[in-house]
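Note that one protein chain of the assembly has been removed; the remaining protein chains are unaltered in position.
Moving on to subunit A:
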């Protein structure tokens, strides 16, 4: 079943690539402006052997991971707290809904003014963007806990902490992981955007800036392909983790494999 899904996905990608290639070869797209799909893919493959680019990839992955980790460490406890204190949640909801849509990329110049190092600036904007999906999903997860299960625990004389640890958290965990998965993509987008806008010593975005300044649109697109692939891999890994860890939840929610 998984194989056929992969095959179908690959077919979709192939159709798109062939269409782009044909458009370029027939002159529908000006290849000086938009290089052929095959040129871009060859460039992307070539980057795998480019040590400078691999250094850029590791720089991006580093700020991405650091940002995602900090966002998770911050947003999960905050979400648990708010999810279990309905009155606090009601009070803070407007603040959260106000802050959440602010594009963190717009905060870059401001954060750059305060942050004493480039990495700090990037991690800060990543944390800002990535903490919302985790926070909101954690809160929803806490709301979704089966009240009968909680009441049963209480009837048997378990305290609040025991209920939290044995029922609430396990029950909310799939939601948290979904939040982390969404945040992982957001964090990658923000990491590369921050590199594109602010630069830095290295990063996929920095590579794109360098390629752009040299008028190498093929290399800009090749690096972009890598950004997409990294996003795809990270998402696939987290989806697998969700399915593996929370099989019971997927079954209950009727999610097919």
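As a convention for this text, contacts are C-beta pairs under 8 Å (C-beta built on N, C-alpha and C of every residue); 3 or more make two chains touch, one makes a residue touch a chain; residues count from 1.
To be clear about the criterion, contacts and distances are computed from a predicted model.
Participant: Identify the UniProt protein name of the omitted chain, choosing among "ADP-ribosylglycohydrolase family protein", "Sulfonate ABC transporter substrate-binding protein", "NADH-quinone oxidoreductase subunit K" or "Nitrite reductase".
Facilitator: "Sulfonate ABC transporter substrate-binding protein"
Participant: With the full complex in mind, choose from A:115, A:149, A:173 or A:230 the residue touching the hidden chain.
Facilitator: A:115
Participant: Looking at the whole complex, which of A:42, A:162 or A:196 touches the chain that is not displayed?
Facilitator: Per the contact definition at the top, the residue touching the missing chain is A:196.
Participant: Which one, A:17, A:34 or A:65, makes contact with the chain that was left out?
Facilitator: Once the missing chain is taken into account, the touching residue is A:34.
Participant: Residue-wise, where is subunit A in contact with the chain that is not depicted?
Facilitator: 30, 32-34, 66, 70, 74, 78, 88, 92, 95-96, 99, 108-110, 112-121, 123-124, 127-128, 195-201, 206, 209-217, 219-220
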